[in-house]
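Written below as structure tokens is the structure these notes are about.
Here is chain A:
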Amino acid sequence: MSSSEDMSEEPTAQVVLEASGIRKSFAGVHALRGVDFRLRAGEVHALVGENGAGKSTLIKVLTGVYQPDDGELRYLGEPVSFARPAAAQDAGISTVYQEVNLVPSMSVAHNLYLGREPRSRFGLVDFRGMRRDAGNLLEDLGIDVDPRRQLGSLGLGVQQMVAVARAVSTDARVVIMDEPTSSLEPREVETLFQLVRRLHERDVAVVYVSHRMEELFRICDAVTVLRDGRLVHSGPMYEMTRLELVATMLGRPLNEVRREGTTAFGGDHETGSTALLRATGLSRRGVLGAVDLSVKPGEVLGLGGLLGSGRSETVKGLVGLQSLDAGVIEVDGRTVRRGSAASAIRAGVVLVPEDRKAEGIIPHLSVRENIVLAALPRLSRAGIVSRARQDKVVATFMERLRIKASSPEQKVNELSGGNQQKVMLARWLAMSPKVLLLDEPTRGIDVGAKAEVQSLVDDLAEQGLGIVLVSSDLEELVEGADRIVVLKDGSSVAVLTGSDVSVDGVMSAIAEGGTDE
Partner candidate 1 sequence: ANPEGGGADPGAGSGGQQVTRTQDAGGPGCTLQQYGADKLDLTKAVVGFSQSEKEANPFRIAETASITAEAKKVGARLITTNANSDLGKQISDIQSMLAQGAQLLIVAPLNSEGLEPALRAAREKKVPVITVDRKLSSAAACKDYLTFIGSDFVDQGKRAGEAMAKATGGTGKVAILLGSSGNNVTTDRTSGFKDYLKASAPGLQIVAEQTGDFAREKGQQVTEQLLQANPGITAIYAQNDEMALGAVTAVRSAGKKPGTDIKIVSVDGTRNAVEGIIAGDLNAVIESNPRFGPLAFQTAQKFYAGESIAPTVIIQDKSYDSTNAKAEVANAY
Partner candidate 2 sequence: MTTSQETRSGTLAGLVQRHGALGVLVLLLVVGGLAFDTFLTAYNLGNLAVQASFLAVIALGMTMVIVSGGIDLSVGSVYALSGVLAAYSARWGPLAAVLVPLAVAAAIGLLQGLLVGKAKLAPFIVTLGGLLFARGLLQLLTTEGSETYLVPRESAFLQLGQGSVLGVGVPVLVVVLLYVIGGIVLQRTRFGMRLFAIGGGEDAANLMGLPVTSTKVGVYVLSATLAGLAGTMNAAQLGSGVTVIGVGLELNAIAAVVIGGTLLTGGTGSVSGTLAGVALLFVIQDLINQVGGFNSNLQAVVSGAVLVTVVVLQTLLSRARR
């Protein structure tokens, strides 16, 4: 699809959605400073930029979540202004917003059909029909999950697929996806691409936001690059190389960018001999079968597996945030009490959780407070917190992780997704842990920041930390990890070392793990 012969005829295609001179600023922050954006029927349009560039804000302006301070919107040639998201949806623009926005307390089926439930006679909601439709829809999209399951009980990845399913199941003219793959597995990513192709064939216009370059080049026809709320480039995809794109995004000269590989991970690390963290037989009914793993000082251990294979559950279990039925957790040979977050932290085992929004940030607190939160007791004497010490820590990490905020006092929920993720990292690094568990650490982080985080992970390993890395980005996983434990249906089914630490290695391990069960 995204091939040049397509492109040659595309430009003539009708412009469905057009934004010009869009400005939007929030208390103190200029998110958008006059952005133009043009979307043609049937094209897959990449919207890229660093964290905080303004992608999500632009999308929210396009879909009536925010009202622009200035600028004009045209839909199908007509000037429009959407008062509410509902208005945009009725007009035929359906959106997958960045942070999964579904109702956790309701079933998958309900989430798919909220607001457009199938109705039987007397206009009553027809649950049977709804569940049937939901079932078909999910199956059709290759998402294997019971439509009656409560959404909140599902892994983030599955939730994300449900959100996508909801968006594409309306016959919209425009489908906008804000980082739909941020916690999807290769398998789901493929499913998603199938969808996008189908939309393309139905001449639906797609806006596609992602920090995973390879995806962009696989499915996008056109690209618009934002930097600091400004439009810096817009044109056909094929005109650009991956490096050029990265360079324009970061606004750095090409050669500088060229030096960085696909990921910023160095080679393997020489690791200590005795295990720093050893877990054996972790199990929890219905979620974890039997997980064994161990991390040596200076080692990066990868956790591989499909959606719902229990990686998040495992790491949560390790820090006592997921109660376990059985299993032993040892740090430096000393056993840590199961199911107690406090003792895990005391033992120096910390987790940067997967779901930033629900489990990570404290929305109304400042960046500073979010960073020092876990370390508060250490930064205070006799229960009185020392502001000076806080500021020192905060300054260090904001600088070290290049956290982009108007000031340490800015509310964390006003930061871009990526910067929020960095704040999470800062919170835990401030605890100077022994073992760092990272669940999807680069989820939603831009290439630049990703590289920073990855090299950071390397440094930390160098400094002798034990690191457990969960990543749905296989490339990242294999590049980063020295060893990989592969999980399947909640049990560790293989340990990959040396040359086996490769995409194929993981894939086949998952496959075989299936056979021998």
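Keep in mind that, in the parts below, contacts are C-beta pairs under 8 Å (C-beta built on N, C-alpha and C of every residue); 3 or more make two chains touch, one makes a residue touch a chain; residues count from 1.
On the choice of candidates, all candidates are chains of the complex that A comes from, given by their letters.
Predicted model only: the values in this text are computed from it and were never measured.
> Just to confirm the interface: in this complex, chain A touches which of 1 or 2?
Considering all copies, chain A is touched by candidate 2.
> Show which residues of chain A lie in contact with candidate 2 when the two form their complex.
Where chain A meets candidate 2, its residues are 65, 84-86, 88-90, 95, 97, 101-107, 109-110, 114-115, 117, 119, 123-125, 127, 148-150, 153, 166.
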